[in-house]
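A single protein chain has been omitted from the complex, and every remaining protein chain is retained in its original position.
Chain naming follows the written order as A and B, and within any one chain the residues start at number 1.
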């Protein structure tokens, strides 16, 4: 059983955090909320998605699992106004999700969860450096790097966070000192990442005033931020690329 | 003889009601105004276009017929500011239309009306149900349906107007009750229409606060609304598609 009401814009933003990595997802639903753990088809990035019942206007659920085609949900939400309420109800017999939104009644077929890639195990990593900054600042750095290269070095030097991108002929570097960041737990680290993935992940992350990055040496990066007015959390884990020199 | 002045935005909006169905049109001009009757190349939709002399700042005309390439007129109007006045004058000897607009003088070759498809006969249909609603509401329904299917069912159940679209796996339905409509003359009817045509027709229709739909059972739909501040009227007739189940 699952029956819930949520603001259209909260649902839109939540779906976006998943759809930058995967097309379909298994939503694990329980009285404690909604959980998704997914990995992109190339096994380069993972997302942990958690939404508490407080993110919803109404939320009633038993344990169940829904398989959803994210682009179909996006299409439906695309017609909604930002302030519309979205009412969802699972019809367990027909295996369909009924969605009421702005006067429209949708009936959406669910995907068989067993046809969707299984949940990944999220590895426990020791990442010594942590940087907290505005999502917009990281977005600006990603956009600057994209003009120069297809990968980007992120790291910490002394008490400063830096990002650097190097193309065949040109190079760009941005250094942010402690006073330009919200917080930093320094440690000398550096890892290289694909800009393809970073520019997808930064789309939802840039909407957050406060994102935290966890970095190691040639280790994955963790990018965490909260969604749904603090009633949900997103964690991305992105594998590093090998630095060639 | 034909000589007239009209606001650029009124002419733009008028041309759009035709150009969603046809590329070229025969404008039948008389002292009583301007009339166009046209049918789309696939014979699925017709338009009846009527503009009275009151739509114009100045209007002088004898009976004549002008063949116009609508995209050419659109191109010219695209450069005009919304509030520009458009002066048109037929040069009968050279078979050209002179258009003055925003300081520019255009000379546009007319098409030989006999090379443009003849005016269709507009069939007289008994359509028992009539719904009057805001054009924006129908537009929103068309957009929602397009996400799901390529055709759309329109009908009346009890005192409510409904639209429904069904794809391979998903379905959407919108029901509008009497108090959400401007008016309704109910009768149990339903007909299926191509969304290709409806989404074209809805572009000009959505600008009208009040459009009336006439529906029957597996019968064409009539979509009527006024243009040019009430000094003109548009009527579309769109053939139904066969419901397969």
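Assume a contact is a pair of C-beta atoms (placed from the backbone, for glycine too) under 8 Å apart; a residue touches a chain by one contact, two chains touch by 3 or more.
The shown structure was predicted, so the numbers you read here are calculated from the model rather than taken from an experiment.
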| item | value |
| --- | --- |
| Hidden-chain contact residue, picked from the options A:64, A:176 or A:239 | A:176 |
| Selected residue (touches chain absent from view) among B:35, B:76, B:182 or B:239 | B:76 |
| Residues in subunit A touching the chain absent from view | 140-141, 143-144, 147-148, 169-176, 180 |
| In subunit B, positions touching the absent partner | 72, 75-76, 78-79, 102-109 |
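One rule holds for everything that comes next: only the chains that are shown with their structure count from here on.
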| item | value |
| --- | --- |
| Interchain centroid distance [CA atoms averaged], subunit A/subunit B, Å | 45 |
